[in-house]
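Dropping the structure in here first, questions after.
A single protein chain has been omitted; all remaining protein chains appear in their positions.
This part shows subunit A:
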C-alpha cells in the first residue's frame, strides 16, 4: 500500500512525486512510457514571462529560479537552464498595441517587462530584424534543454525513495484506489492524476467529465550555426519562440499546430505551418536564412476550457488530486508540483492552487 500513486511522469508528476517523497510519503510514480517523453521531454524549454499567462506569472517567476538552481534541489540533476533576457517584438501597429496591453497585464502580475524602442531592442539583440517597430524587454527569461528533463529527475526520484514504474500504463482506477496497471494492481491511499493531454481519460476513470483540448505544437531545430542571437525572442501574439543554444543550434517554436491527437501522438507537420513558422523566425532574425533545418517534431499540450490550469483536489472524491493543463507549463512545472505536494500533505500552499470546480460547474451548465 502506497501513501500516494501518481499517474503520469511528466514534469508535473515528477516534481509532485519528488516533493511528496521528501515530505516522507511512500510514493509510486507510474507512466505508460518512459519518464518525461511526452510534452515534458519534447517541449521548447523556454522559461519566458512574455508568453506565460498573466495569472501564472507569480508561479513562473518562482519556478524560473528553481530551474536555474535545479542541481541544488534535484541531487545535481539539471536541464542546462540558462538565464538570458527576453524580447517580444511587434512588426505592425496592431501587434504593437497587443504588445503594450500584454506587457501591462504581465507587469501588474509581477513580470519586470518594459517597453523599449526598436533601437534599444537592437542593442539587446543586434541581429534583430529592422522591421521591428516596438518591443517588450524582460530581463528575467531563459531556456533549458527539455530533452534532459527525465534524466535530471530520475536519480533524484529514486534517491528520495519514489518507486518509479515506467512502461506501466494505468488502465483504470477502482474505489479505495486500486489501480489497474499493465503490470498488475497497485494500491494507494491517495492518487494524483498528472497525465498531460490524457487527463481527460484519467478523470473519466473516476466518473468525472473534464474536457481537455489537445494542442499539437510544432518545433523546428536548425543545424549548428555561428552565434546569431542571445535572447529568447518572441512576437507579441506569442506565435514565435526563438533561441540559440550554446551548441549553435536554433530552436524555432511558438505553438504552430501540426497533425496529431491523443491516440496517435504528434504525427506530422502541416506544410503551411512548417513554412509559416520558419518564415516568421527568419523575418525576426534574417541571419537564420543561412541555417539548415535539421528536424521538425510535434508534442501534445493540454488546455482546459478557460486555458487556466487544473491543479487541486478532485471534487467529490476524497484524496484524489489532479495537476496539469498549465499554459507554458514547463516553465511553472517544478513549482506547481511543489505547491500541490504542500496541499496533499495538509499544509496551506504558498500560493493558491487552481481547483477544477469551476471547470466542472461550467461543464455541467453546458
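Rule of thumb we're sticking to: a residue touches a chain if its C-beta (ideal position, glycine included) is under 8 Å from a C-beta of that chain, and two chains touch if they have at least 3 such contacts; residues count from 1.
Quick note on the criterion: contacts and distances are computed from a predicted model.
Chemist: Write down which listed name, "Branched-chain amino acid ABC transporter permease", "L-lactate dehydrogenase complex protein LldG", "Transketolase, C-terminal subunit" or "FAD-dependent oxidoreductase", is the UniProt protein name of the chain that is not shown.
Modeler: "FAD-dependent oxidoreductase"
Chemist: Any idea which of A:191, A:288 or A:360 touches the chain not displayed?
Modeler: Of the listed residues, the one touching the omitted chain is A:288.
Chemist: Give the residue, chosen from A:72, A:93, A:114 or A:223, that touches the chain omitted from the document.
Modeler: A:223
Chemist: Touching the absent chain in the whole complex: find that residue among A:136, A:255 or A:312.
Modeler: Per the contact definition at the top, the residue touching the missing chain is A:255.
Chemist: Who touches the missing chain here, A:5, A:280, A:344 or A:359?
Modeler: A:280
Chemist: In the whole complex, not just what's shown, which of A:64, A:78, A:102 or A:243 touches the removed chain?
Modeler: With A:64, A:78, A:102 or A:243 as choices, the missing chain is touched by A:102.
Chemist: Since one chain isn't shown, list which residues of subunit A touch it in the complete complex.
Modeler: Output for subunit A: 34-37, 41, 51, 53-54, 91-92, 98, 101-102, 105-106, 131, 147-148, 150-151, 154-155, 166-167, 222-223, 235-239, 255-257, 259, 261, 263-264, 267-269, 271-272, 274-276, 278-280, 282-283, 288-297, 307, 327.
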